[in-house]
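With one protein chain withheld, the remaining protein chains of the complex are depicted in position.
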Amino acid sequence: MKINRPLAFLVALLFTAVIVVGAFGTSWNTVSELPENPTDQSNIEGIGMLLFTHYVAPFEVLSIVLLASLIGAIYMAKGEGNQ
Amino acid sequence: MIPLTFYLGLAALLFSIGLYGVMTNKNGIRMIMCIELMLNSANLNLVAFSSYTDTLNGQVFAIFSIALAAAEAAVGFAIFMAIYRMHDKINLDELNILRW
Amino acid sequence: MLPVASLLILVPLIFAAVTFFTKTKEQAAGLGFLGSLVTLGLTLYAYMNFDSSTAAMQFFESIEWIPSLGVNYSVGIDGISMPLILLISIVIPFLILYSWKEDREAPNRFYGLILTMQAAVIGVFVALDFLVFYIFWELTLIPLFFMVNIWGGEKRVHASYKFFIYTHVASLVMLLGIFGLFYASWQQTGIPTFDIRELVTQFQFFESSLLRDAIFLSIIFGFLAKMPAFPFHSWLPDAYSEAPTAGSVLFVLLKIGGYGLFRISLPMLPNTGNPDLMITMLGFLGSFSILYGALVALRQKDLKRMIAYSSLSHMGFVTLGAAGLVTLSVSGAMFQQFSHGLIMSILFMSAGAIQTSAGTRIINNLGGLAKKMPKLTVVMMVGFMASLGLPGLTGFIAEFLVLTFSYVNLPGFVLLALLAIVITAGYHLWAMQRAMFGVYNEKLGDIMDINSLQVFSMAAIALLVLYFGLNPSPVLNMMITNSEAIVSLAAALGV
Partner (left out) sequence: MVKTALEDFAFLIPLLPALAFVITFFFGRKMPSGGAIVPILAIAASFVISLMITLGLLENPGEVVSQSYSWFAVLNIGILIDPLAAVMLSMVSFVSLLIHIYAVSYMSHDPGKARYFAETALFTAAMLSLVLSDNILQLFVSWELVGLCSYLLIGFWFEKPSAAAAAKKAFLTTRIGDVMFLTGIIVLTSDLLKLAGGFQDGVYLLRFDEIFSYIPQLAALQANILGFEVSHLTLITLLFFGGAVGKSGQFPLHVWLPDAMEGPTTVSALIHAATMVTAGVYLVARTFPMFIAAPDSLLVVAYLGGFTALFAGTMGIVMNDLKRVLAFSTISQLGYMMLGLGLGSAIGLEAVGISIFHLINHAFFKALLFLCAGSVIHAVGTQDMRELGGVGKVMPITAATMTIAALALAGFGIPGTSIGTSGFFSKDAIIEAAYLFGEHSNNWIPYVFSIAAALLTSIYIFRLIFMTFTGKPRSDYHGHESPAIMTIPLSILALFALVFGGLTKTGFMSFLEETFANSFVNIDIGSLAVIGQNELVEAAGHEPVFVLWLPLIVAVVGLAVAFVIYYLRIVELGPIASMKNPIYRLLYKRYYQHEIYTEFFSLGIVYGVIAFFSQVLDVIVDSIVEGIGILTVGASEELRKIQTGVVQSYATAVILGVSLLIILVKLIMEVL
């Protein structure tokens, strides 16, 4: 089956429309004002804290995934025949 | 203040562009690039929600997602290299041995 | 007292499992025969201890199975199921004796499947829980499918799939109806249950008459397709005629469709949205099956196909008698199930013997077999005469009761069915005259009469046909007790 560009375009458009309408049509439960923190614009510290406390287990798992994919990628890219 | 929905709309637009790319491109490398685009639109959403709900969880997830995208890209490229070695091309529409 | 109902399922099942592992033909047949004999003994024990003066469940056992859904393993025997259990337990040993000397591949599987079939059919008869009922109901498909598929005739693959898919689809529709019944009753009472009698009782309290009709029709569809009744019969001639002799007999013993009609559909019938319409529908299907089966049978060239259509014709009496909704017409219909099983077993055994000896079943290629096969001719004659409703044999009792007492409520349909009686006599006599009488067809060569085991098994069934034809009370009385219960239920609702 050949790739059908107009159809793909239409589908993409339809999907955009659905998402956009959905996004605009929903009343999101957000804070009224963005937090103002003029002294320190960055939140690196907070993220770091979270990453090593609450999300430490996923973080470790992720490291293993990365390692595995790294090894896998190297193995596959190297090929079988050429040492 | 810029409303949240604007970020969401932007992300949707980015996602759709990536989607269109996935649906139309034959080349595997390009498809992976388009998938990256879609992932990033998701990241955008995560960060946007994170900011607008005054929590940091979303941003942590965005970081996870970026790391996973790296892994995915690495594996994907490796697969394409293997395919290229076998078929001398990476046009995915011609690789339809899994049909019917 | 022995837990007979469970044992009646377990014993053949265990023997079947062991039979599957036997090596030689003799071992397989011997073990199969032994298993069927033990089952027969258990059945006779149950029969002796059976009280035919009550319509209540006897030998009742119940064990909790899935409490959250209200599923119990509950089994029991009453006057509707006892005669049918008796029927299958009597015929199966003779069936094994009949096929003892035949050579076939994988005899261990052959006899194993026969016993599995027996266990499954008895399971349907004793089950008092819809889930148990349905499991055994579907289990019957497996032995029959393989019977046709492995040992069948030329078009066995097509026939086996046709039978399997057709009746399976019908069973699924029935399952849908069962689930509808289950959920509606759950909503009604707040207690989930799969108990057949409880659900059938709950049925009348459902508010929507549309729902009641839908449940009733989908359940009865499964039964009618299994019986079968016109117009759901088209799997029958193919499956019956392609099956090996034992397979055809097993098909004949597959009385679960008619059993379901009496156990489940008839008590529900008066509570449907429009009972008169349902009765008319059933009556029409019954009487038209009778006429239609007879007419089509008259045109068949293949002896076995002719018998298959005659079976359709006879099962019409079951539907008609059930629709009659008079105590004696319903018991006549039950008796017809019993009688039909015996008679058709003889007929299919005869057709099988002719096929084996003469090498063909095409009636016009036969001729004058009576000269070479006198023993077969005598037994076959009894079967044919019983099948065409000769008094003194079981077929007459059933047909007389059905016709006479259905006439009270459904005179038009009975007259339609009466038309068929002459035709029924016609095709039986025609087949008899062409195949057995007249000049011997020398092309058939020198053929042998049936062997002594076959004579014994067929003659024994023929004697039973004669015995129950002269003295039907031993099984008829319990049927009457139970049909009275069914009919009084309907009468109380003014149907």
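Think of it as A, B and C in the order they're written, each chain with its own count starting at 1.
The working rule: a contact is a pair of C-beta atoms (placed from the backbone, for glycine too) under 8 Å apart; a residue touches a chain by one contact, two chains touch by 3 or more.
These numbers were taken from a predicted model, which means no experiment stands behind them.
J.: With touch as defined up top, name the shown chains that contact the chain not shown.
T.: A, B, C
J.: Based on the whole complex, identify which of B:L8, B:V22, B:L46 or B:A71 touches the chain you can't see.
T.: B:V22
J.: In the full complex, which of C:G30, C:G153, C:G273 or C:G368 touches the chain missing from this view?
T.: C:G368
J.: For the chain that got dropped from the picture, name the residues of chain B it touches.
T.: 19, 22-26, 31, 92-93, 95-100
J.: Suppose we count only contacts with the excluded chain; which residues of chain A make the list?
T.: 1, 3-4, 7-8, 11-12, 14-15, 18, 22
J.: When the complex is taken as a whole, what residues of chain C touch the one chain not shown?
T.: Within chain C, the residues touching the omitted chain are 162, 165-166, 230-231, 233-235, 292, 295-296, 298-300, 328, 331, 368, 370-371, 385, 390-392, 396-397, 400-401, 403-405, 407-408, 411, 414-415, 418, 421-423, 425-426, 429-430, 432-433, 436-440, 471-473, 476, 480.
Everything that follows uses one rule, which is that only the chains that are shown with their structure count from here on.
J.: Name the graph shape formed by the protein chains and their touching pairs; answer line, ring, star, complete or other.
T.: Topology of touching chains reads as other, fitting no named class.
J.: Whole-Å distance, chain A centre to chain C centre, using C-alpha means?
T.: About 65 Å, centre to centre.
J.: Which residues does chain A have that touch at least 2 chains other than itself?
T.: Correct list: empty.
J.: Within the complex, which stretch of chain B touches chain A?
T.: Touch list, chain B to chain A: 1, 4-5, 8-9, 12-13, 15-17, 19-20, 23-24, 26, 51-54, 56-57, 59-60, 63-64, 67-68, 70-72, 74-75, 77-79, 81-82, 85, 93.
J.: For a test of understanding, state which residues of chain A touch chain B in their complex under the given definition.
T.: Interface residues on chain A, with respect to chain B: 1-3, 5, 8-9, 11-13, 15-16, 19-20, 23-24, 28-31, 33-35, 43, 46-47, 50-51, 55, 58-59, 62, 65-66, 69-70, 72-77, 79.
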